[in-house]
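What follows is a structure written as structure tokens; I'll ask about it next.
Only a single protein chain was left out; the remaining protein chains are all shown in position.
Take a look at chain A:
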Amino acid sequence: METVAALANGFMALFKAGGETFTAFVTGIIPLIIVLMTAVNSLIKLIGEERFYKLAKKATRYTLTRYTVVPVLAIIFMGSPMCFTFGQFVEEKYKPAFYDAAVSFVHPVTGLFPHANGSELFVYMGIAAGVQAMGYELGELAVRYFLVGLVVILLRGIITEKIYLYLRARDGRQETKEAGHV
């Protein structure tokens, strides 16, 4: 009988630990996220997507902004996965690189703007929870994650663009396309 009781206690302990973790998540993370998300969502609705469209469309022309400002604004305003629809304003040959830059920012954005990708918060938050448990503030990690993310998506955009153009040239598609235009 005692063994059975001990087993049962051990079994329950597994889930009690989980329950405590859940309470910590719900009381520690959820209230902040709800208020922050509501604020950012309201702001986006007030500014309106059209205004952001105009600005971002212009910015697709230059390499530097195409892989930084445009994807970041698209993600903050439209969230994942609708941000990828913004690829329609990008020139055809830059679309794969634009996608790569945009998708690579869907997690770095969550440190500061969790509303943009509510279903994938734990890439950042899982690690951030550990940093917080060690007694550090999260602001610095969130800001640096965001900034390094910017640098990384710019490099990814440029490198993927080069690889795509190389693959396309090797495939001989460029010539046929141009011939078609003439």
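Side notes on the structure shown:
Keep this in mind: contacts are C-beta pairs under 8 Å (C-beta built on N, C-alpha and C of every residue); 3 or more make two chains touch, one makes a residue touch a chain; residues count from 1.
In this section, contacts and distances are computed from a predicted model.
A chain of the complex is left out here; the name its UniProt entry carries, from "Ion-translocating oxidoreductase complex subunit A", "PTS glucitol/sorbitol transporter subunit IIB", "Dimethyl sulfoxide reductase subunit B" or "Fumarate hydratase subunit alpha", is "PTS glucitol/sorbitol transporter subunit IIB".
Although one chain is hidden here, its contacts on chain A can still be listed: residues 13-22, 25-26, 29-30, 33-34, 37-39, 41-42, 44-46, 79-82, 84-88, 90, 92-93, 95-100, 102-104, 106-108, 115, 118-131, 133-134, 136, 140-141, 144-145, 147-148, 151-152, 155-156, 159-160, 163-164, 167-168, 171, 173.
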